[in-house]
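Just dropping this structure here.
Not every chain of the complex is shown here; the ones you see sit where they belong.
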């Protein structure tokens, strides 16, 4: 029974059903009436990631440090290299270049985990948290717990500022179980 | 059609004759001409169309430029064993102001022309600011093809 001429792994040539080259190899010469395709391995820095009848392999792209790119996957003969922007930058398809990550204004924090090659996602600080700086990495921080320090709250916290504890020490000893910080 | 050898981009900013090109991978290919240390040698007399495309780029992560005022240039030159020094065939480029507060700068130059070349003559490419060269194969390349015999 003639092997099925599946399009994914075969091609038709001179009325014959010949085998394509596997990923990582290119078609050096087509099949002949008497012999099947001749496939040769891709050269340095080249790849082909599909069964193919290409007469040349594809060149790996350059993860150009001069464009703030780093290789996140070096790729090999059968898989393309993948690049991403260096920390603090994200890939912007409009300019096809690495743009500075957005800084979250005071009152907002950077959502974690920070995702490589993606812009910062800023979320407003929830009640009990604050951020008093512009940053593309810092999350909102919890308000200081004055009672833990045996102090009184002199000024309430906002989403942009920490609470201010009174300077004088209260005489009462702080309760044990209150040691754990708010999440 | 020869594309820049990304692994061998020269540093520095003074004019530099590029000597390291791919001739056999990606879009790079060569026939009826020979490449020897970055020079494209003509084997057959003829009228050739020569072209070059050069891209310069700078990202702030590479640190500040020495000066924000740049002159980014390409010179396609001809040398031959018979004539000692080289001859400028084509030039292109621009003075540029790449200010520090932009995170990324990019500029491309393209030149092309129709020239009568003799066997033994060699074409090479000089650029200013080589360290700013974009190493992608679709960015920095040069080539020639024969159009007519002489």
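We call the chains A and B, going by the order they appear; numbering starts again at 1 in every chain.
One rule holds for everything that comes next: contacts are C-beta pairs under 8 Å (C-beta built on N, C-alpha and C of every residue); 3 or more make two chains touch, one makes a residue touch a chain.
As the structure is a computational prediction, the values presented were derived from the model and not from experiment.
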item	value
Stoichiometric formula of the complex, labels as displayed	A x2, B x3
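Just so we're on the same page, only the chains that are shown with their structure count from here on.
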item	value
Intercentroid distance (Cα basis), chain B paired with chain A, Å	34
Touch list for chain B against partner chain A, complex	6, 22, 24-27, 57-62, 103-104, 106, 131-132, 134-137
Interfacial residue positions of chain A with respect to chain B in the complex	43-46, 57-59, 61-62, 64-68, 86, 89, 95, 97-100
